[in-house]
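Quick notes on the structure that follows.
Heads up, one of the protein chains got dropped from this complex, but the rest are sitting where they should.
A, B and C label the chains in the order they appear, each numbered from 1.
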Amino acid sequence: MIGGGVGGFIGAIHRMAAAMDLQIELVSGAFSSDAERSRETGSQLFLPPSRTYPTFEEMIRGESTLPSEQRPDFIAIVTPNHLHLPAAQFSLQHGFHVLSDKPATLNFNDAKALRESVKKSGLLYGLTHNYTGYPMVKEARHLIRSGKLGRIRKVVVEYPQGWLPIRLAAGQKQIWRTDLKLSGVGGCVADIGTHAENLAEYVTGLKIHELAADASNFMGRLDDDINVLLHLENNAKGVLHTSQICVGEENNLNIRVWGELGGLEWHQTEPNTLLLKWPDRPAERYRAGTRYLGPAARSCAHTPAGHPEGFIEAFANIYINFANHIRAVQDGRNLAEDDPALDYPKIDDAVRGMAFVEAVLESSAANAKWTRLGIG
Amino acid sequence: MIGGGVGGFIGAIHRMAAAMDLQIELVSGAFSSDAERSRETGSQLFLPPSRTYPTFEEMIRGESTLPSEQRPDFIAIVTPNHLHLPAAQFSLQHGFHVLSDKPATLNFNDAKALRESVKKSGLLYGLTHNYTGYPMVKEARHLIRSGKLGRIRKVVVEYPQGWLPIRLAAGQKQIWRTDLKLSGVGGCVADIGTHAENLAEYVTGLKIHELAADASNFMGRLDDDINVLLHLENNAKGVLHTSQICVGEENNLNIRVWGELGGLEWHQTEPNTLLLKWPDRPAERYRAGTRYLGPAARSCAHTPAGHPEGFIEAFANIYINFANHIRAVQDGRNLAEDDPALDYPKIDDAVRGMAFVEAVLESSAANAKWTRLGIG
Amino acid sequence: MIGGGVGGFIGAIHRMAAAMDLQIELVSGAFSSDAERSRETGSQLFLPPSRTYPTFEEMIRGESTLPSEQRPDFIAIVTPNHLHLPAAQFSLQHGFHVLSDKPATLNFNDAKALRESVKKSGLLYGLTHNYTGYPMVKEARHLIRSGKLGRIRKVVVEYPQGWLPIRLAAGQKQIWRTDLKLSGVGGCVADIGTHAENLAEYVTGLKIHELAADASNFMGRLDDDINVLLHLENNAKGVLHTSQICVGEENNLNIRVWGELGGLEWHQTEPNTLLLKWPDRPAERYRAGTRYLGPAARSCAHTPAGHPEGFIEAFANIYINFANHIRAVQDGRNLAEDDPALDYPKIDDAVRGMAFVEAVLESSAANAKWTRLGIG
Partner (left out) sequence: MIGGGVGGFIGAIHRMAAAMDLQIELVSGAFSSDAERSRETGSQLFLPPSRTYPTFEEMIRGESTLPSEQRPDFIAIVTPNHLHLPAAQFSLQHGFHVLSDKPATLNFNDAKALRESVKKSGLLYGLTHNYTGYPMVKEARHLIRSGKLGRIRKVVVEYPQGWLPIRLAAGQKQIWRTDLKLSGVGGCVADIGTHAENLAEYVTGLKIHELAADASNFMGRLDDDINVLLHLENNAKGVLHTSQICVGEENNLNIRVWGELGGLEWHQTEPNTLLLKWPDRPAERYRAGTRYLGPAARSCAHTPAGHPEGFIEAFANIYINFANHIRAVQDGRNLAEDDPALDYPKIDDAVRGMAFVEAVLESSAANAKWTRLGIG
């Protein structure tokens, strides 16, 4: 693992997610750019000192010399944003599969370059757009793919947060999120807007092809409020809005989709329920852990109905699918197109995410002009 | 009452709303352009035949000759849209106050003309943007005016409906809603988009000054899906979307507002709850009928907490305030600015509504260009 | 109308409920035992002084001498509890149908005596167990009668309130509710427990035949907290609890029923939704105002789906059915058993309610012994 020193948020999440299913073991780490903090983190995680490194370069080099049964099967990258790319490139160059926190890169061009590297390497690259790991998000995708809503006409996807107005002060851990060089172009739009974009495309199976955007900056650094009109494939229309200034909101990611035959609705704050709406009969409350769900939702369930699954379980579903894909590669097995092991965000999602970010900023600067996404 | 023949929806709503508080009595009507249907409606409503008329002109003329204690105090107009204006003009010309269903007119120019007529007449004009009659909408307005949320930064207002895809066929009662000559410019945007616009401005106290819009037409007549980016006064940003193709939605009008200090959320489908959200303490569920509410919400309550108020009670609150304003005028009483009797939508709301409709259509036709609302 | 002087709660509710559907006109009243207050109430309601009386006896005598087209079709009784019985008896004796607020009487024996009077008189008697007027309560009953849940096994019905701990002080209007002579045997159990009992029997179609109860008295007057185990017909089991000391609760009447095939759930605070639950498929959210509902729910709808109906509309449904029953009697029409006009609580419900109250108090006094309800 690269990044994730003690006290940080996302590193601990990644570790819990990886550990939960008892299939993935943490074997080494370069947990911080502060060597002492890295060492201390490793110690707290019961790693031997020899497997805790002061820099990611030393770690990758060191681990790559180990015998194959000791070497890690993949590298998880959970650093601040600006290190995602170099850490990923360095890992790929040394023959390691990569599972990276998002965003993959700081801009669209870098994302395309990384895609080239991944393709050349022949290695696997996963990106933790973790919300697609929820069972009921997979069920939503399944129901739409199977035609239950008919042709999709409208999508509304939202990700309001409210932490920015209250928590930000110089010296705080999250401050890099509002620094252009550390977090990349796009503040809110890159940080959480891409989760919304990815969710919309994952659930509907439709790509956003153009958008008209209004990016605002209430707090004086990067954009912190984004409102976007969407045109998706097949003439579907949509709205995406995301914000860090919605005081009082938690991580209120949610999506609603309407097709010719019905609509659906899912909220991350109550992730085990998926509401299906029909024109002429009662709405239905699909619930995680039940027997009537499709194969994707069933195969990733950790608990039976009424025993709620949470954020870490969803995150774990990204990890376990990625790990199972690696296993299949290691075993030389071919996977069917709908094998759950292939169901995790990949380098193409990373590229589309950065295309989305740049289109939003471009449209907003151009009087909300309809702007096409760069070819992902 | 003009319009509202038996079997129609909105006429019956108006009558129940007017009757509920035992302050307003229906005394006469021209209920239908079909004289027989008008007569039959009057009979079912226990009106004497002499007070039931085949046309609104005959009614207005007839009633205006009655002694003042028999004459109606105001005329309620509940016809299809295209007759709202002529019925209102004719009523005003004969000295009657007017309470009209919305939209007031079929376009912006007509709305401005009507405003002229109202001003010249010295009479009162009310418009049933009825959703502002809900106690918790009034509470939302009150809390924002009193500064509890601080400066407003963002507004999201929605009015998705799903009836269009399933219910519309030639010969059906609602068909005029999709006919340009009968319902006016704007389909969905005029029919329900103006409710959303009016609600947003009423609750926040901020006017929309420009917008960028995407109007779609899935069903082949008028616009039936509208997505709009908003710029409001004081640099507030917003999103408004409304639709008639959101299969499975009922009348899901709702609004969320975030200020510097907190946020709020209200849904018409559960109208007796107003959620207040704070950055550093638990969200609060304000409930209709309680004692901690502000004067506006308290003064219009029909029932104590936990005994839900519904759509008709909200509608009744428009009627009763309008009636009380008329009484004050009749009595020569001056009302304080915050007197509840002044709290109903007026001709200026009507003009702003039509300005909104035309700006939406203009922006949408111009590649989502930011477009200013006509001066309301 | 007898009782319901200005400033009281339930009289105003009755009047709004009666007026709403434009079928019932208030023509006279003895609104208060205080003659001046009665006169003032009549004046505010636009009644002529001649039709406002200082006592109910004078009113009943006076009105009964009027020509039949002026005479009221029925008497509504909305006094404090201890006057319900004498006012009803006096009205029946003078040939008037009676619609009474509950409880009908102060004890079981009186209820049986009143039943005798009603039967002898040949007149109609209605009791405003108003919660059964909600469309979705009627739908619940319809679904169970039509066998959708299979044989009923379990019922949980609750009516917690929280007003007692905070609002009660000598001199307050509601104080009679805790005085044995004015409100009858049973405090909480009679005041709201009978609503729960009536709701459970109405919805399930099963009668409670024995119960084991625990009645408490936290505030020092009458019972204010009641917990009851139920045995219903057909071997169904149940729980009923009701309280006035549940601080923070509004009027949280709700019911859940489970049968062999499915379960249902309804809450008065969100009365337009009925949740149906199934063992092997998603729960369904039935909504008021939709087209898939059964005839009882459809026939009493005031608004389309998504335009919420409230407490007063439910109350109005009791009034309008009672009025329609009177009309049928006046017209000499026979009604089919399932005619909506017959769907209102009657004298038998009143008797069962008092039997329930007395069984609760008896069981509680006898160490929670299983106690049969008096034969209703």
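Here, contacts are C-beta pairs under 8 Å (C-beta built on N, C-alpha and C of every residue); 3 or more make two chains touch, one makes a residue touch a chain.
Computed from a predicted model, the values in this text were never measured in an experiment.
Of the candidate positions A:143, A:275 or A:312, contact with the hidden chain is made by A:312. Interface note: of A:21, A:73, A:210 or A:348, the residue touching the hidden chain in the full complex is A:21.
Residue-level contact of chain B with the missing chain is found at 275-276, 280-287, 290-292.
Listed for chain C, the residues touching the missing chain in the whole complex are 149, 153-154, 156, 158, 160, 162, 165-166, 212, 214, 216, 218, 225, 227, 229, 231, 237-239, 241, 243, 245-249, 258-263, 276-280, 283, 367-370. Although one chain is not displayed, chain A still touches it through residues 9, 13, 15-16, 19-22, 26, 45-46, 161, 249-252, 268-272, 287, 289, 302-313.
Rule of thumb we're sticking to: only the chains that are shown with their structure count from here on.
Set against the Cα centre of chain C, the chain with the most distant centre is A. With each centre defined as the average position of its C-alpha atoms, the distance from chain A to chain C rounds to 55 Å. Centroids built from CA atoms put chain B at 43 Å from chain A.
Averaging Cα coordinates per chain places chain B and chain C 34 Å apart. Taken residue by residue, chain B touches two or more other chains at 249, whereas all remaining positions touch fewer.
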